[in-house]
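Before anything else, here's the structure in question.
Here the complex is missing a single protein chain, while all its other protein chains stay put.
The block that comes next holds subunit A.
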Amino acid sequence: MTTVIKAPGEAAAERSGGTGRAGRGQDGRSEGVVLNVFSHGFLVLWALLIVLPLIWLALGSFKTDAQIGGSALSWPSQWHFDAFGRAWDKGIGDYFANTLIVLVFSVPLTMLFGSMAAYVLARYPFRGNRFVYYFFVSGAMFPVFLALVPLFFMVKRFDMLNTYHGLILVYVAYSMPFTVFFMHSFFRTLPSAVHEAAVIDGASDTRIFFQVMLPMAKPGLISVGIFNTLGQWNQYILPAVLMQPQSSTDPERYMLTQGLIQLQYQMGYETDLPVLFAGVTVAMIPMLVVYLSFQRQIQAGLTSATLK
């Protein structure tokens, strides 16, 4: 059997026509056609399984509670946005703001401290260097549940339960293993010539880090930044344990994930499901926008992070 190298135009014509001759001979061709229909069918099916439930849920925000309970396949009778307004009143806006407040601090701090530690461990030999490195990295192996009980009391002792700064510090600490691990391998690959040139120019270590090495590590920072942003944005267990109001005067500072689950419980009793669906839709839209704008970086960032 032979593989004929086709001109791009011819190949395209063959793809659309589907009756091309040559190619891999008759057997290969018919196998290809059957498989192509079959595989494409499965690909389309799975794509529908992803998209349709999400659209269906978003449509639910425009239905009435009776419609939602009546039949799943009903179509909204009117396009009113009041469920979104009620969802906002129920606190979705606040949960959003709370999550943003925490992430605005926790992500940059994670990147800063993670890079600092990774940089020193990657490029400065000192006694105990390997030990400290493995000490950091080993934390990624343990399930967070292992620490949950004492962590709760630790944060309580610092009087930081249900506070933004408490959660920020915990997020930074739990993002450390992975960030150090990833940035460590990144800093090691950077050329040392630039570093030496900066030393000769008389720059201090601190200055070299911030003005020379950190800018050079930008691609790595973007990957790990995306990874940490998504991870912290979607975190549920830590806030569920650490961000509960401590007294009747202590205000609610739920994260978005917590808020949605809370809303789910409430709406179960109050039977106002459109509000719940509207809340979820509101929570999904920024993710969708960010994802579609940066999908290449997000996919590359998340997957390369896993394989490192």
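FYI, a residue touches a chain if its C-beta (ideal position, glycine included) is under 8 Å from a C-beta of that chain, and two chains touch if they have at least 3 such contacts; residues count from 1.
Here is the rule we use: contacts and distances are computed from a predicted model.
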Worksheet item: Any idea which of "Ferritin-like domain-containing protein", "Monovalent cation/H+ antiporter subunit B", "Thioredoxin domain-containing protein" or "Sugar ABC transporter permease" UniProt assigns to the chain that's been left out?
Response: "Sugar ABC transporter permease"
Worksheet, complete the sentence: In the full complex, subunit A touches the hidden chain through residues 1-3, 5-8, 11-12, 14-15, 18, 23-24, 28, 31-33, 35-36, 39-40, 42-43, 46-47, 49-51, 53-54, 56-57, 60, 68-73, 113-114, 116-117, 119-121, 123-126, 132, 135-136, 139, 141-143, 145-151, 153-155, 169-170, 172-174, 176-177, 180, 192, 195-196, 199, 205-206, 209, 230, 233-234, 236-237, 241, 256-258, 260-261, 264, 273, 276-277, 280, 283-284, 287-288, 290-292, 295, 298-300, 302-304, 306-307
